[in-house]
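Let me give you the structure first, and then I'll get to my questions.
Left out: one protein chain. Kept in place: all the others.
Labels run A and B following the written order; every chain starts at residue 1.
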Amino acid sequence: MKFTAGQIAELLNGKVEGNEEAIVRNVSKIEEGKPETLTFLANSKYNHYIYTTKAEVVIVNDSFVAEKEINSTLIRVPNAYEALAQLLEMYEQSQPQKTGIEQPSFVSDSASLGDFVYVGAFAYIGDNVTIGDNVKIYPQAYIGDNVKIGDNTTVYSGVKVYKNCAIGASCTIHAGAVIGSDGFGFAPNTNNEYKKVAQIGNVILHDHVEIGANTTVDRATMGSTVIEKGVKLDNLIQIAHNVEVGENTVIAAQTGIAGSTKLGKDCMIGGQVGIAGHINLANGTKAGAQTGISKTIKKEDTVLFGSPHLEIGDFHRSYVVFRRLPQLKAQLDELIKKSKA
Amino acid sequence: MKFTAGQIAELLNGKVEGNEEAIVRNVSKIEEGKPETLTFLANSKYNHYIYTTKAEVVIVNDSFVAEKEINSTLIRVPNAYEALAQLLEMYEQSQPQKTGIEQPSFVSDSASLGDFVYVGAFAYIGDNVTIGDNVKIYPQAYIGDNVKIGDNTTVYSGVKVYKNCAIGASCTIHAGAVIGSDGFGFAPNTNNEYKKVAQIGNVILHDHVEIGANTTVDRATMGSTVIEKGVKLDNLIQIAHNVEVGENTVIAAQTGIAGSTKLGKDCMIGGQVGIAGHINLANGTKAGAQTGISKTIKKEDTVLFGSPHLEIGDFHRSYVVFRRLPQLKAQLDELIKKSKA
Partner (left out) sequence: MKFTAGQIAELLNGKVEGNEEAIVRNVSKIEEGKPETLTFLANSKYNHYIYTTKAEVVIVNDSFVAEKEINSTLIRVPNAYEALAQLLEMYEQSQPQKTGIEQPSFVSDSASLGDFVYVGAFAYIGDNVTIGDNVKIYPQAYIGDNVKIGDNTTVYSGVKVYKNCAIGASCTIHAGAVIGSDGFGFAPNTNNEYKKVAQIGNVILHDHVEIGANTTVDRATMGSTVIEKGVKLDNLIQIAHNVEVGENTVIAAQTGIAGSTKLGKDCMIGGQVGIAGHINLANGTKAGAQTGISKTIKKEDTVLFGSPHLEIGDFHRSYVVFRRLPQLKAQLDELIKKSKA
């Protein structure tokens, strides 16, 4: 590829500061910028790199104020990260796209495939499956009986979708993710043995959902485990049976949500968070990494931290003292000694 | 399907309260109950839904006492959850079952398959494998050389069983689980490099074991990693080399057990728990979610919480004070000021 700063600015509706004719042939990270590459600056932690980067062109926020001279040409846009996203998407879409049915693959006679689908070799498409237009099913993916997949969805290699689940349009499911495995339900008997409770429900992923690599979403005991529109789940996340995750909620890697819990809309959950079963989180709940959420959160936009969770400010105020507990104890012991004297 | 309340009560040995002729055609959750559906009430947290549910029939515990009028027909049984499990199982067994050998699949000439097995397309069955009767091997599963699988076991799509492992009868292994990967053993040399220690042992799963989706069970360095009869492991669990998990122990999702640790019988381990290597947990040990168990637990039925673990009551008593540490510090500072004055 080869573009000038001026051409890119036009694509992005941005303003060039510097050489309109500066040429970029590739992209790079700002801290590793090379000549003839384009980079971006969105996180202020990386501001200092802009004065030394060798990148030819840097996309920056309109609000960015330089404190020293900058050698690179700048393109100013309202939101540098969004502008980058736009460019990367154009690049990605210019790449060759998979299409057609590779052999050997297994497609049930009763399955129905839309137009322009890709079915990779060794993919398995079960009975009565319905697959929309422009869907990509990568090699070795498994689509169980009666599953429905909406238009423009991509299912990467090795994804396993159990029978009766429903996947919306414009979803992306990454390699190794498992959708619809049995919920963890067992009825104990008097010998301390556990009898499996058959899990006859399913999983519903609504449109624009992204599921990370090796993430697992269990089917409901009865009814559905539901991932609403626009939800983004990172890798290695566990979603238990009958959980519901509200619209546009994002969850970072290795978080687990126990059975029957409901998350509201627009929640932001950090990595390795644990959320107890049978509770509700209000819209806009946020949780820092490794938080353990043990109870229903009723107030919207609450920010949680710690395990078991506290409001984040409360946690940090307590943790500051936790770090000084040995001194605090020494002070107390001293006082006790004094008071006895 | 179509049943009357009376027919279901007969199946369950239960007692109808209300309309014996009430008809159910499907199941639902109590909070989303619909006409002509059957639901259940086992967890008292959901008691209030029984007065408003639209479900036609509700299975309840004999001990349930109504506080208001209920529109639904009730079926009283000694244990509503067990009764539900029984019904769901009947339903599940009434569904079409997979059977036969789909093509293309790979079955070694030296492998031996029992009667009524299912081998899905793209499944791989290695040399000298022995598979019992009524076993289901779903598409894209991998059964390495010399593996044995007992009768009535189900291995879902994409499960990987490394060579020489042994799986009992009536086990269920969910999609993406890995049985028999190498233990994490490396011998450091003087250059800080690590030389791999070959892992020549195996994994033994005894009968009635359930392994969750994407859970990993490493093979032993020497000897066997052992999962005893009736153990239930949820999704995304890590079992390291040479671990032993005792009979009827249940472990929730994303828990990890480090090498050579032994868990007793009837333990109940929450989600995201970490258990250190080379320790033992007594029979009946319980641990809350996110607990970090760092030392051997000798007393049976101990309940643990926190990281590093304490007995649960001790943890909560300390955590109550932790939450008030800023006030406690202020009080102490005040006293010190006073005592100086």
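Quick notes
To be clear about the criterion, a contact is a pair of C-beta atoms (placed from the backbone, for glycine too) under 8 Å apart; a residue touches a chain by one contact, two chains touch by 3 or more.
The structure presented is a predicted model; accordingly, all values stated were derived computationally and were not measured.
Interface note: of B:Tyr124, B:Tyr138, B:Tyr156 or B:Phe305, the residue touching the hidden chain in the full complex is B:Tyr124.
From the set A:Ala22, A:Val161, A:Ile179 or A:Ala213, the residue in touch with the chain omitted from the display is A:Ala213, counting the whole complex.
Considering the full assembly, A:Leu84 is the residue among A:Leu41, A:Leu84 or A:Val203 that touches the omitted chain. When the full complex is taken into account, the listed residue touching the unshown chain is A:Gln140, out of A:Thr4, A:Thr73 or A:Gln140. Contact between subunit B and the absent chain runs through residues 104, 106, 122, 124, 140, 142, 144, 158, 160, 162, 176, 178, 181-182, 184-187, 189, 192-200, 214, 216, 218, 221-223, 236, 238, 240, 242, 254, 256, 258, 272, 274, 276, 278, 290, 292, 294, 307-308, 310, 314, 317-318, 320-322, 324, 328, 331-332, 335, 338-339. Interface residues of subunit A facing the missing partner chain: 27-29, 32, 39, 43, 45, 79, 81-82, 84-85, 88-89, 91-92, 102, 104, 120-122, 138-140, 156-158, 172, 174-176, 208, 210, 212-214, 230, 232, 234-236, 248, 250, 252-254, 265-266, 271-272, 289-290, 307, 319, 322-326, 328-329, 332, 335-336, 339.
Note that only the chains that are shown with their structure count from here on.
In the Cα superposition of subunit A onto subunit B, the rotation angle, rounded to steps of 5, is 120 degrees.
Note: centroid distance subunit A to subunit B, computed from Cα atoms, is 25 Å.
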